[in-house]
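Input: one structure, supplied below.
Just one protein chain is left out here, and the rest sit where they should.
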Amino acid sequence: MDLFGNLGKIFNASLIYATFRASTPIIFAALCAAITQQANILNIGTEGIMLVGAFTAVAVSYTTGSWILGVLAAMMGGACIAMIMAVGHIKYNSEICAIGMGINLFAIAITKFLMNVIFHTNGTFSDPGIIAIPRVHIPFLDNIPVLDTLLNNWCFTEWFVIIFIIVLQYIFYKTVWGLRLRAVGQFPMAAQAAGINVNAMKYQAMLISGLIGGLAGAHLSLGYSTQFVENMTNSRGFMGVAAMYFGGANPVLTAVGCLLFGFADSVGARLQAYGFPAQFVLLMPYLVTVLVLAVSMAIKLNAAKKRESSLIVHGTR
Amino acid sequence: MNEYVIEMKNIVKTFGEVQAVKHGEFTLRRGEIHSLIGENGAGKSTMMKLLYGMYPINSGSIVINGENITKLDPKIAISHGVGMVHQEFMLVSDLTVLENVILGFEPKKGIGIDYEKAKRDAQQYIDQYNMEIQLDKKVSQISVGEAQRVEIIKTLMRGVEIIILDEPTAVLTPQETRKLFEILGNLKAEGKSLVFISHKLNEVMEISDRITVMRQGEYMGTVDKDKTTPLDLTKRMIGREVFLNIDKTYSKIGSTILEVKDAWIPSPKETSKIRGISLHVNEGEIVGVAGIDGNGQSELVEAITGLRRVEKGNILLNGKDITNMSPRKIRDTGLAHIPEDRNTRGLNRGISIENNLIAVQIDESSFNKGIVLDTVAQDKYAAQLVKDFDIRPTDYKTLTSSLSGGNAQKVVVAREVSMKKKLLIASQPTRGVDIGAIEAIRNTLEKAKKDGAGVLLISAELEEIISLSDRIIVMHEGKITGELPAGEANENNLGLLMMGGMTDTSEAGKGAVTL
Partner (left out) sequence: MKQSVKGLVKILFTLVLSLAIGAVFILAIGESPLVAYGALLKGAFGTKLGLGTTLAGFTPLMVTAIAFAVAAQAGAFNVGVEGEVILGGITAAYIGVNWGFLPAPLLYLACFLGAMLVAAAWALIPAVLKAYYQVSEVCVTILMNTVALYIASYLVSGPMSAGTANPQSDPVLVTLPAIMKPSSANAGIFIAIIAVIVVIFMLYKTRWGYKIRTVGTNPEHAQYVGINAKKTFIYAMLLSGMLGGLAGCIEVLGVHGYYLDGFAKDLGTNGMLAALIVKSNMITTPFMAFFLAVLKSGAMAMQQSTGVPKAIVDTISAVFIIVATMEFVIQIKGRHNKKQKAAVITGHPMPEQEKPETSKKEE
């Protein structure tokens, strides 16, 4: 089979949706990390928050038969986990990476445990009783060839993520809360001197981060798929953190970083069908992120060096 | 109605083991400028931070506008009309000036911020006090003087009646200081009450109505400006003539040990960049570098010691070019260095006195047996130094984090001086240490000189510079504004040079001007 002869089948309109579809769980995760990053907390626990959300969503959707309750419960679950982290980090001085890793391990273990206990199964829990997040069917697109592929039958949360990116962008850069959050993250003493309760802001950021992380999980287990699999987040939380770095915690730029992951993911899946070692495509986004991190830091350092230089005369003084 | 808008009585404040304020008293009348003076570490800033609610007091009482305040944080302080302009500006550098000004008190429109209204309000104050502020720039792009005006606008926007200014002139050029004083005059005329923290007597005498003196955390009295003299204030502030009693010996001046030739050194702060500096130190002399903190002294020291890169020019140690060499190689060439910040640089607080004492000699064969560290030799060495330098506690296995400021500094001094290097750089060697330790440390420097080392002493304490140095260099905005023998130096002529006097003040320090 000639790989290049099939390029047209790999890179076509459906790839765009496939990319977006693969990106959405990561975008939610990245936004979960971005909000705490604005308060200068590196949310390594994103992965764990998301996994707990995914499990809770499935469990509640299955037992109540309502996807809405499932999603809400997932958000509550995510918030609870995030608050454990928040209390540990803010009140008891836990090193954020250490407690974040602890949270991730806890999430894997507790979901596995509960799956055993509640559903008496190992590995995967899927059941017709799990009610998924509905897809948005737009009837008049049915007959328009390209747009139908591109836009029809999106999952509800996939539409929501677009709105959500914009909303977060507005909150970060145009609202009182966002301004205070950024001040707390960049120079807490200044924020304190301006009468802002720094710890309260951090708790709020962590709480909201937990809600978003829970939603990310719910989307993964009720929207992206309709099942719960052990450790189903599969590093998506970490990818989200990396994308957040890539975008400097700016929601829009962060989402762009996530699309990169989604693109590699869906291209990889297609290439694999043609005998190309999927591993190489799958590892691309990780390598690219490492490169981007390195290059952006190098540029930053170089700019700082220029600013500090005694040889260059600056206009403002 | 009470005579005072502020009354602070019997204030005590400790940080861990350190008593920052042992007994503080302070009162403020409506519409006056009240200066709070004292040396570094006297507790002035701490007193005012307590008033502003940055930390809780241990004991004492704070009364604002006749109301006894039991619970205080910056927000409550502001609501009582107290604002503070901090020495280290409390501005977020990645936010715009306007965002900084409204932070914490943002006008709202719906759920967003009403930037239009914010801008109008801020502009009104800017115009009223004639302040020159660019609201749309990022803080990282404005000058120090402008940043300070932003801080003042910030407090005014919050509707405060009482403004605390913590060493506002420390970072300003003379022109900017003039501008600031005009603004302060306007504020006073408007009926605001001002607290002016400083350790510069000429400024205090110029601007104050009343003056309160603190020394080592203790209240030393309050006087009317008209009823006091600089000499009187100095006595209250320092009150320790004992230090001037160091026997200054004039030992034989030997050959040049350190030579800095037209060095250009970078810095994040514009006023600390060094654009061409030249100086030399000879064996057997102490060269003092005087200057207000942040005028390039730290950068100069870091460049000589290999901790900061030199962009142009040369540094020679013992005749050898050491420009941009590693700190290790420079030390091996003959340098000992007492750094200005013992907590982050001078000591590794997490390890013992002993380990700190041998830190720079860890690779020496005398402290290693093959590949293994020779703990016996280390113990012996540490025991000797602890005894010689009277470091307490004498158990050299104690962690340095538990030492008092004075003993911690003695560990640094012992480590550096005992190696008998040809050049000793001592940066703020007695900052924040107790009287006994100050005397011991100064005597040690004096002895190093007698033994033939060249000493470069950097200090913000004029009295320390004058009493120890043979020759004095004054730095201002990264340049040398003057050099004179110790015999000719006094507080007045040094003070003038530190303010950038004598050279062409109108354009000095702007742009890349080579001396």
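The first chain written gets the first letter, and so on, giving A and B; residue counts start at 1 in each chain.
In this text, a contact is a pair of C-beta atoms (placed from the backbone, for glycine too) under 8 Å apart; a residue touches a chain by one contact, two chains touch by 3 or more.
This one's a predicted model, so the numbers in the text were calculated from it and none came from an experiment.
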### Residue of B:S251, B:N348, B:Q384 or B:N493 in touch with the missing chain, whole complex considered
B:N348
### Residue of A:A13, A:I68 or A:A109 touching the missing chain in the full complex
A:A109
### Summary
Only one of B:G254, B:P327 or B:G452 touches the unshown chain, namely B:P327
### Task
Check each of A:V167, A:L293 or A:L311 against the chain that is not shown and name the one that touches it.
A:L293
### Summary
Listed in rising order, the subunit B residues that touch the chain left out are 15-18, 20, 40-46, 55, 87-89, 91, 93, 140, 268-269, 305, 307, 326-328, 331-332, 337, 339, 343-351, 355, 359-360, 362-363, 367-368, 371-373, 405, 431-432
### Task
Pick out the residues on subunit A that sit against the missing chain.
42, 44, 84, 88, 92-95, 97-99, 101-103, 105-110, 112-113, 116-117, 187, 189, 235, 238, 241-242, 245, 277, 279-280, 282-283, 286-287, 289-290, 293-294, 297-298, 301, 304, 307
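Here is the rule we go by: only the chains that are shown with their structure count from here on.
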### Message
Help me check something: in the complex, which residues belonging to subunit B touch subunit A?
### Response
52, 54, 73-75, 78, 84, 86, 88-95, 99-100, 102-106, 108, 111-113, 141-143, 154, 264-268, 270, 273-275, 311-312, 478, 510-512
### Message
Applying the document's contact rule, which stretches of subunit A touch subunit B when the two form their complex?
### Response
170, 174-176, 179-180, 182-183, 186-187, 189-197, 304-305, 307-311, 313-314, 316-317
